[in-house]
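The complex appears here minus one protein chain, its other protein chains still in place.
Each chain gets a letter, A and B, in the order it is written, and its residues are counted from 1.
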Amino acid sequence: MTRIALRGGRVWTGAGTEVADIVVADGSVVAVGPAAAAGSGTDDLDASGCLVLPGFVDLHVHLRVPGGEDAEDVWTGSAAAAAGGFCDIVAIGNTQPPYDTASVVRTVRAEAEAAGLVRVHPAGCVTRGRNGKDLAELHELHRAGCRVFTDDGTPVADAAIMRRALEYVKGFDGVVADHCEERSLTDGAQMHEGRVSGRLGLQGWPAAAEEIIVARDIVLAEHTGSRVHLQHLSTAGSVEMVRQAKARGVRVTAEVTPHHLTLTDDLVEGFDPVFKVNPPIRGEEHVLAVRTGLADGTIDAVATDHAPHTAEVKEEWTDAACGMLGLETAASLVWNLVADGTITLDRMVHAMCTNPARIASLPVRDAITPGVTADLCVFDPEATWEVDAVGLRSKATNSPYAGMTLTGRVRHTLLDGRPTLRDGEIAAPVPPVGGSRAW
Amino acid sequence: MSDRSLLSIDDLDVAGIREIVELSDAFEEVLRRPIPKVPALRGRTVANVFFEDSTRTRLSFEIAAKRLSADTVNFTASGSSLSKGESLFDTIRTLHAMGVDAFVVRHRAPGAARRVDGWVDTPVINAGDGAHEHPTQALLDLVTVHRRRGDVEGLRCVMVGDIEHSRVARSTIGAFTMMGMHVSVAAPATLLPTGIDDWPVDVVEDLDTALEKADVVYMLRMQKERIARDPVLPSLREYVARYGLTAERARRLPPEVVLMHPGPMNRGVEIAPEATEHPGAAIEEQVRNGVTVRMAVLYLALGGMP
Partner (left out) sequence: MAEQFAPKAEVLDADEIRRATTRIAHEVLERNKGADGLVLVGIHTRGVPLARRIATSIRDVEGIEPPVGSVDIAFYRDDIGTKPRAPTGPTEIPVGIDGATVVVVDDVLYTGRSVRAAMDAICDFGRPTAIQLAVLVDRGHRELPIRADYVGKNLPTARDEVVKVRVLEVDGADGVDIGTRPHAPGSAPDREAATP
């Protein structure tokens, strides 16, 4: 039996880190401690200088499967997740066909299991065909494994549908995750509404369009007593409303993307569609507000909203599709917030591991102690790397960080005790010749 | 990318604008010759790539190129290029491969010309990119004021109408203020861009007060279709009453005022038919100056040895 020893890392203890070796066997951590005490392995992985953290959980990944395989497929998306230190990803169902029936959900899960690089949890659609009108068979989807329900890509625009969805999933502790956008205010919108949009002549996407739905969803969650999860919060007003709602006990959780934590709307000035995303990257005051929200716990989770797109739909700003890659750069970007003192390491672990697991009703992994499942991310906080969009594992290249030098990089990822990323290389069988969907 | 591209009025400084104004004067003399054509760009090919209908602008560039002895080719496709399965990138690279020396690009999307500039090493001239910029319009506007009034510094311009959706406003305000003119904008708040406070302009509510002190009155086109899509105005009638250059308002303007419009005019909306008869009306001069300005821009982009 393979025993893997992770040597010399700073291991997350649930409250901080301490230098220790870890021995993993049979999918679990079997020993944590000084080298001698931990014992030996048949396979050593160097973790010196690295943080050893619970494997990351991403609540928001557009895997593009089925129907969007020109931009991403199960294998490339899973590889990107493994390279980013993720062990679990929630896949969003704005696919073709969408995740509105159990059979689609089971197929996606099965394909992901065959790839074997990350556990993929399809999020069920709230409405059939994401039509915004008719509830999907939510319990059937729940039986197929869905715990999160969302029409993301689009909001649940109709308040009555949102109310019924919240009520209906309450019985099996599902959560409705909403893409907050009042579309009557965003028809034709191209970028964040502000002085930059005014100067560039691009139609603005007001913060109010998000905040109106954030307010509505909070009110409905309060009214129904159900859990609501607000996706990719991007405005100061949204953060403040969530803060107040939590203070009065509303069952609301929220996520923020790495790009809304790091990018501002002046980047649009070059008209490179790689920066086009929904919700849009916003002004500095909003970036500071979501950072504060993440730091004080108002925002529970960092979720990537990983959205691969082919170059053909990213040619020119106005026609371009919204979305950017996120899986492989997320850990570095969030680590930089730790390094500059914006958030603590504790917040990082909670935002990237425990909170998203809790929101998605997945097993929560916190302290790395003997007996826990060996889902581990070994992160080198000193490594610097230049983001090469073509070199990323994603099939698409639409990373807004292309050409930038980032600090901190995932060195190894272990999934159920098995390396999926080893010294920065994907540690899994390459899919058979003939295409990555041929297994 | 080419350092000879003209994508935004901000690509030019005061000296650069002066150079174009002076060259434009020299080309005005050329246009008065019995043979109004010079061999300056003989052997060069200019591609007019128009993804949005604009016959006037295309013809103006085409005539300008021909007066310089350049060859021209035209590519015209309206609507969304993607929806028609036409890739902007492929179109540009294809023309580039055929040996085009400069691209004149018109597109309904802001930033399209800048994207094109990133894909080729030949000069790219922005002939209007959505509501973003239209730098040659700004230059022809400046030349028009200059030819009417001499030194433009200190002149007061009132620009009236849909600033928010106007590429003309964004470029012309830039050119006018760079050359020392004062610009006021008069429009309902629904037609002012976000962040107008940061622009080098005064915002005025009352058109009649603003007109009293104006040396230049610039009426922008009011797109009737816009109101149907977005309730920016209760009615055209109310707009005309508040912001139209009615016959009555035109009568109060002194003869030395310079009255401008980028065309095509909605007569009876932003400008009354009678107002176009005002001695200050320079609308046709703008069109003529468009040719000489575009000659100047093309000459600077393509002149000299290849």
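The working rule: a residue touches a chain if its C-beta (ideal position, glycine included) is under 8 Å from a C-beta of that chain, and two chains touch if they have at least 3 such contacts.
Keep in mind that this is a model prediction, so the values were computed, not measured.
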item: Chains shown that the absent chain touches, full complex; value: B
item: Candidates B:Pro234, B:Pro264 or B:Gly304 - the one touching the absent chain; value: B:Gly304
item: Touching residue (missing chain; options B:Glu19, B:Glu86 or B:Asp202); value: B:Glu19
item: Touching residues (missing chain, whole complex) on subunit B; value: 19, 22-23, 26, 29-30, 33-35, 37-40, 68, 299-300, 302-305
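Rule of thumb we're sticking to: only the chains that are shown with their structure count from here on.
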item: Whole-Å gap separating subunit A and subunit B, where each centre is the average of the chain's CA atoms; value: 45
item: In the complex with subunit B, residue positions of subunit A that touch it; value: 190, 193-204, 270-272, 312-313, 315-319
item: In the complex with subunit A, residue positions of subunit B that touch it; value: 80-82, 87-89, 107-112, 114-115, 129-133, 164-165, 167, 170, 193-196, 198-199
